[in-house]
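Read the structure below first, then the notes.
The complex appears here without one of its protein chains, the remainder shown in place.
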C-alpha cells in the first residue's frame, strides 16, 4: 500500500521517510507523522475492535482523547498495549498490531457478540450468570475475563529504565497552544522562572492544525518564532512530549516526559521521566476537545471528529478520506470543509443541524440545512450516511462536530466542580481551583484564537504580578476571532440503530435510557452501571453527550443533572515511570554492616533484616545444610567464644544535664540513678501500655548515655524520643543524635570471651570480673590506641562483652577478633545461632514484642514502675490489660524427636481445637544443640501456674499436632551464673 | 421482578423495554421504626437483613448523596477472612460465608469471585506470624494454606523471585478469598431491601439528631424532620461528623486512602496478591484493569484525594514485585475517606444515648465486612444485643483496655 | 599485646569518577562532629565557636567556613550543628570538644556518614533527578545546606561552590547512595 491519502503541505518532513508495519503489513510515513496520520495516509481505516461488541473501529480523533485507535506498539518484552495511535510518534522501524480480537482484525470471531447485543445491554451481567452457583468461577467469569481486557502484556520484565526528577518554577504553563505560548511569553519576559509543558512533540497546539494567522503569519510559523524566543530565555524551560498528568496539593504537579518513545531504542537511557513540578503559580492552557454527536451506527471507521480531520489534512498532509461529508451543529465544523476543499479533497456535503445560511463558501459541497445523520453504512469502513430525511449521501469519511469542551480535567483533580456555560454549551472550570492555578484560552471557554492569545497573556501577567514580578509591556499577539456559534445537539433522536456515546466501552444512547429506567439516574450511578467514561480515554469525548441524554430523560438541564469530575491522571501513565528506579535490588536502599566484606569472604550467607543485610550463618567446608552451621556456631559460643556483628542495633547518643531524668521518663523501669560506668536493661512502653522496645542503656558519664534499641525500632524509638523531648518535656536539657552507623559493634560471647578480649583491649583496662563486672561499661582503646567502647552485656546468656570501634575499623576488627581468637576456638556466628541462643535463654525479640504484648505477658510486670512519671504506666493499668493472663513460657515436645512449630496454638488436653478453647500460641522455636531437642517460647494463659502441664500444640495449617510440656522460658542457666562469671 | 438468564433473553427480544426500576424513589414518611443514616454498603446491608432476617419493614435509609456513594463505591473490592484475633476472625468468616451465598440470596450478580488471596512472606519471623494466623483461621472454621517459594514460582512465575530486594519466601493463601463487584453489592442489597418495603431516600442529608432526655427521637434532614425511636449511624468516612450531631467523640480519625486502576489488559493475575514488604496489593478486575493500592496517605483528611508520594510509593512496590507491569498504564486514581480507629478494628455497638446506635471505624477493611456488618448491626438493632461474632466490637474497649489490634500498632490510627 | 592493628576501610574510600563534565568523588578523611547547644547556655557555645573558628554559627540551612577556611560549620537545626573538616585519625570529637572548651555536647559523626562531592556544569541537572529541593542557583546559594531525602536515603546537601555540592548520607547504605548518584550522572550524560 502506498500513501494514497497524502495531500500537499503539512508539518511533516517528506525528505525523511520512515518505514513501519501494522499487523505485519509494511507501510511508510514521514518524520513528523503520528502512527495514526501515517495509517490514514496509507488508507488504513480499520485499526481496532471495540471492547464489548468487537465492532470494527477506525481512527476517531487526532489527540490524546482517542477512544478507538488503540494498538500494541513494539514487540517482545517491549510490547506496549493500549497505545493510542493518535499520539504515538512515528519512527523508523515501528511495529504495531491491533488488539482485542480473536482471529484477524478483519475477521474477528468475537464480533459475534455484536449480533447478541440485544441481550448484552447495560448491566445485563448483574441479572444473570447466577445459576448454577458453581459455574461463576469455573465458566462464566473466565469467559468474561478472556473476552474483556484490551491489549496484552508481554509478561516479561519491562526492559527499559525510568527516572524521576524534581523541578521548581514560579509559573508552570500547561499546554503550548496559543494561550499557553502567549502566557509563557508574558511570564518569561518578566523574568519569572517558567516551565512550559506540552504533551505533543511539536508545540503549538491547534496552531499546527489550523490555517489561522497570528501577527500576520501562519499560526505554526508564529508558534515556531515564539518558541525560539522562549528557548533563548534562561528563565524558561520548554518541555515537549511532557504531559502534566495530575494536579496535587500546594502547587505540585505530576509530569510525564517521554524521552525515547519516539526512537527505535532507548539506548540505555531512561525511557521516560516522571517529574514532580513544584510551582508557585500555574496557568492551565490545555485547550479544548471536540465532542461528537450520537447517531445510528456512528462508530464506523471513517466517522471522525471534524477538528481531527482538519488536523490530519493541515498538519500531517494526510486526508482521512477521498470523499468527505461534514456533519455539524456549529460554525467550526465548516472550517473542516473549507480546509479540506482547499487541499483539493472532495467535500460532498455539509450537513448542518441548524437552519442557518452557509458559514463560508465550500466549493463543490452541498449544504444541507436543518438536517442530521441518522444512520451509516459500511461495516469495515464508512460508505454512506443516511440523513433524517432518508436521503443517502456517499462518503468514506464523515467529519462530525458537536462543539468543543474546554479541557477542565486538571481543575477537577482537587475536586473542583466545573460550571455550565450556556453560551458555549459546555462546562468551564468552576468551583475552587487548585491553589495557584488560573485557566486561560480554550480551556477556560475562550474558544477563538484572538481571545485565547489575549487571555493567555492577561492571566499570566496576573499570576506573576501576584509573585511580585513586573509584567512586560509587550502587547499580546494578535489574531482574528473565528466564528464559533454552536447550537447544541447531542444525539439524533430519529436514529433507530444503536447510537454510540462511549465508543471504547460500547455505551449507547439506549444504554443511558435503560440506566434511567432502572433507577441509575445520578451521574455516578450512570457511570458505574453502564461503564460510561471508564475506558482508557476516561470519557473525554463521551461524558458530556451522555450527560445530555440523561438530562433529556430526567427532564432536567445538564447542569442540574450533574457533571462527573475527572481524576488523575489526565492521560494514562506507565507504571514503569511511576516506579522510577525503585526496582529489583534498587527498590529500597541496602544497609551493610561494617564486617560485611569479611563475612562474605568467610562463607556467610545473608538475610534481609529491614533494610539491613546480616550474616545468618557462616558455612564451613563439609557442612551439609544450614542447621550444621548454626548448631556448630551456637555450641561453639557456649563452649569457646563466638563473635557476632551486632552493629544493626540502634544506637542513640543521649546527652544533657537532664538526660538521666529524661531516660527515667521514657523507660518504664528506673534509670535516674544508674551509676556512671554501668549498663541497664530498659523496657519501653507505648503510651497505651503495650511493650514497645527494649535494649540496654549505658551511662558513659554524668550527662552522657548511650542507648541501644532493637534493629527494627531504631528509627521509631529515635522519633519517639524526639517527641518526648520537644513536645512533652520541652524544657529539659537533653540532646539526641543517632550513632548507629558510626560504631561497628561486636558481641564477643562465651566462656573464653574474656581471654580473647585481653588480646585486643589495650592493657590499661582491667577485664577481670572485679575490674569489669557484669553490666559494666567503659571507653577503652584497642589494638594499640584505637578508641573503643566496651560493654559487659550478654544476649546469649554466656559470659559476654560487646565491643564497639569506629565503623571504618569494623571489617578489620572482625578479622582481628577471629584471628586473635583462633587459639580459643573462636568462630563467628550469625543471626540464626543468635536466635537459637536467645530462645534457649528465654529472651524476647520481635516475635514476642509484636505490639500486642504487655510487660506482664513477658513476665516483666515488675519493670513497670507506678512510682514515677513515665510513658505508658498509667494506661498499662486498665482492667482488661491487667486481667490478661497470657504468660511467656518455654515449651518442649514430649516426644523429643519432634520439632515444635512456631505459630501452633495451644489447646488444653481433652478440649476440642477451636477458637473458644485457644490457650495461646508458640512464638519462636529452635532446635537446641545444647539440649539436644527442639524448644519453643510461647504465650499461654496462666502459664506461670501451669509449669509441668502437657498441652496440645496444634497446627492445622500443617495438619500436625503434638504434645508439649510447659516449662520455664529459661532453658539454660536459669540462675544466670554464666554471664556473671 | 426476578432477574435470570431467561429474563435477559426475553427482554432482549422485546427491546429491553420491560425492565423495571431497581428501587423506588420514595418521599420520606414522618416516622419509621428505624432510621439508618447512610445508604452505603453497610447501611443497605443492614436494611436488607433487618427486613429479610428480622422481619422489620418500616425502615428508612437516608443518604446525603446517591446510594452506594460511600466507600462501597471506591475501594479495591477484596473479600477475605484472613484475620488473626478472636475479636475479628469469626466475624470476617461469617462475612465470607454470607458472601458465598450473596448472589442467590439477593438475586443480583455481584460477581463474588473466590479467586484466592495471597499474602507474601519475606522473612522467617513473618512466616511464624502467618502460621499463627493461619491456625487461628482454622480454629475459627476458615481455610488457609501455606505455600512455599517453589509453589509460588510455579503458580506466579511473573513475580520477581530472582532479583528481589526483599526475597519471596512463601505465602499464606486463603483460597476462598477474592473479589466482588463493589457497586453491585450495594445495588443488590438496595434492590432487595426496597422490594421488602424499606424506603431508600437519596439526596436526604441528615443535619441533626433529635435527642430528648438521653433518648433518641428522630433526625432532622434537608427534607424535614423524620421521627424514629431507633437511629442507626452507618456512615464510615463521615462518622465523626455525624456522631458530633449527637455530641459524641469517637476513637476514630479520618484518613484518605488512595486506590488505583490500570488500563484494561488481557488476564494476567489469577487472584489477589499482597506484597507486605512494599505496601502494595493488587488484583485484576473482570474488565481487565489491575486494581491496586497501598498505604494511607497518612494525615487526617476529608478531601477524597491524595498526593504523589504515596502514588509513587505504591507503584514502586508494584514494580518491585512484578516488573512485567512496567508497560501497563495507570488509568485512574481516587481517594476515599477512611474511619481509622485507634486499634484498627471496627465498632458495632449501642451508644450512651438510648436508641442511638453506631457502626463505623472500618479502617480500609469495610468492604469485605459488608455482609456481616449488615447482619450483626441488624441483629443489634432488632434484638438489642450484640451478635456473638461482633461482641468485642465495643465502643468502650479502649477505656477497659481490651484492644483488637491486629497489627500491633497501638493507638496510632494511620499505622493500622 | 597490641599484636594486632586495625585498618580503616571507609565504605567509599577512593571513589573518583567522571561522567562527561561531571565529577563524583569521595573526599578523603572527612571528619564530622555534631554539636548540640545546651539549653539555656547557647550563647556560650556561640561565643566559643566564634573564638575557635573565627566565624559565627549561621542560621539553620546555612553553613560557613572557618576563618582559615579549613572547617565548615553547618547549622542543622535550632540546637544542632555539624563541624566538617579534614582529619584522618579517629579523634575528631575530642579535637572539637577541646576547641569549644566543653561548652557544647559533641558526638563523633565521622563514621555515621559518607560524603560524595559532585561537581561540574551539569551538577544541578544530575541533582534534579533525586533532590526534591529547589537548587536553582538563586534559591540555594553557595554555602546553603539542607537535609532532605534522595532515593529513600536521608542526605545532607551543602553547596560548596558554584557548581560543586557536598552530599552526606548514612555510611551503612553507602553503596546505595553511590549507586543513586552514579545513576543520576549517567542518566543525564
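Think of it as A, B and C in the order they're written, each chain with its own count starting at 1.
As a working rule, a residue touches a chain if its C-beta (ideal position, glycine included) is under 8 Å from a C-beta of that chain, and two chains touch if they have at least 3 such contacts.
We take it that contacts and distances are computed from a predicted model.
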Protein name as given in UniProt for the chain not displayed, "NADH-quinone oxidoreductase subunit L", "Transcriptional regulator", "Branched-chain amino acid ABC transporter permease" or "Sarcosine oxidase, delta subunit family": "Sarcosine oxidase, delta subunit family"
Among the chains presented, those that the missing one touches: A, B, C
Residue among A:516, A:878 or A:946 that touches the chain left out of view: A:878
Selected from A:19, A:146, A:370 or A:432 as touching the chain missing from the view: A:432
For subunit A, the residues touching the chain missing from this view: 248-252, 278, 414, 432, 435, 687-688, 715, 719, 722-723, 726-732, 736, 869, 873-875, 877-878
Residues of subunit B (touch criterion as defined above) contacting the omitted chain: 240-241, 249-254, 298-303, 307, 309, 342, 398-399, 411-414
Interface with the undisplayed chain - residues on subunit C: 59-61, 76-78, 80, 132-133, 146-149, 154
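Everything below uses one rule, namely that only the chains that are shown with their structure count from here on.
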Chain contact topology (line, ring, star, complete or other): line
Centre-to-centre distance between subunit C and subunit B (centres being mean Cα positions), rounded to whole Å: 49
Centroid spacing, where centroids are CA-atom means, of subunit A and subunit B in whole angstrom: 22
Centre distance in Å when subunit A and subunit C are each reduced to the mean of their C-alpha atoms: 32
Numbers and ranges of subunit B residues touching at least 2 other chains: none
Subunit A residues counted as touching two or more neighbouring chains: 164, 276, 582, 586, 588, 590
Subunit B-facing residues of subunit A, complex: 51, 78-82, 118-121, 124-131, 133, 136-137, 141, 144-146, 148-158, 160, 162, 164, 246, 248-249, 252, 254, 274, 276, 413-415, 510, 514, 517-520, 522, 524-525, 528-529, 531, 534-536, 538, 567-569, 572-576, 578-580, 582-588, 590, 607-609, 686-690, 692, 846-847, 850-852, 875, 878-882, 901-905, 913-915, 918, 921-925, 954-958
Interfacial residue positions of subunit C with respect to subunit A in the complex: 1-11, 34, 36, 38-40, 79-80, 90-91, 105, 107-113, 128-134, 136, 139, 151-153, 170-177, 179-180, 183, 187
Contacting residues of subunit B [partner subunit A, same complex]: 3-5, 7-9, 11-13, 15-16, 19-23, 25, 65-69, 73, 86, 89-90, 103-104, 107-115, 122-123, 125, 127-141, 144-146, 158, 160, 163-167, 181, 183-184, 187-188, 202, 262-268, 278, 284, 286-288, 303-305, 307-308, 311-312, 315-320, 323-334, 397, 399-403, 405, 407-411
